[in-house]
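Here's a structure for you.
One protein chain is absent from this view; the other protein chains keep their places.
Right after this comes chain A.
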Amino acid sequence: MIEQPIVLDVAIRNWVVIPILLVLFVVSALKMNFTKIMQIQSDRKQDLQKTMEMQTVARTRKLTAYYNRIPQQGFLMRKAYFTNKETGILTYNEPPQEENNPMDALMQASLMNDSSGMTDMLKGNVVHLIPQISMMTWVNHFFSGFVACKLPFFPLTIRFKSFLQRGIELSSLDVSYVSSLSWYFLCWFGSEGINAILLGENIPSMDQQLFQSQVDQGPPNQQVPIHKVYNSERENIDMIRYESLMDNVEERFLNNLTKKTTITDFSKVSSPSSSSSSSSSVQSKNKVPKRR
């Protein structure tokens, strides 16, 4: 069966297909810049005290994660610095908060934080939802009732006809001819990848990333009162039983060497093979610091 190609009007291309693509791109660009501006504005509210608390929490988390990579003395000093019962950093913040009416302060803090978080969420939702809805109605209202383009891939089943060919009541039309709304959806899904490349910051440098990670950590921690976080972190540090990663590192290294040399000796008995294997194992040892 040979399909007869339907010739579409060039005006449809000029005034429907290309404008939808362009408008989607522009709107997504605006959206991204808008969210960036919102982020910057919300960052200004952070005060010094809060950022300091965030930094200490980050430090304690780093310590709990990588404690076995520092010497024992260093670990003990850090532990004392954080969890000493009188002068430790993590115990410092509790007394003043408990002295002056803890419940009121907590309630106020939680209310304030909750409301700001809620408004941020709302803003984000509004920024994402309103353009989508308005553009869908725009496309549906102006460009319905005619065939906009033809999908090059195999025709979908008849069931999709009512969805893909909105506003076209032709029962004999091939399913691969679609109306403008499905072209809009195609652009929407396709442009996400393109936006990620063109509009997203290309590959952010280290400083920007650090900044962003700090910003990202902000909201969840704000909702929990800080001394609870401190308490849990202090317990975590107290729980650690110190074991150094470097305890018998030379034995392990030699073990690896002997294993590799024995394997290579079985295959071919020669001195250069052992040297090459040693160099390879040195490389494998060096892997770890490179990733940091």
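Heads up, the rule we're going with is that a residue touches a chain if its C-beta (ideal position, glycine included) is under 8 Å from a C-beta of that chain, and two chains touch if they have at least 3 such contacts; residues count from 1.
Here, contacts and distances are computed from a predicted model.
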Hidden subunit of the complex - UniProt protein name among "Oil body-associated protein 1A", "ER membrane protein complex subunit 6", "Signal peptidase complex catalytic subunit SEC11" or "S100 calcium binding protein A14": "ER membrane protein complex subunit 6"
From A:Val23, A:Leu173 or A:Leu186, residue that would touch the chain that is not displayed: A:Leu186
On chain A, residues whose C-beta touches the chain left out of the figure: 5-10, 12-13, 17, 21, 66, 69, 149-154, 183, 186-187, 189-194, 196-197, 202-204, 209, 213, 245, 247-248, 251-252, 255, 287-288, 290-292
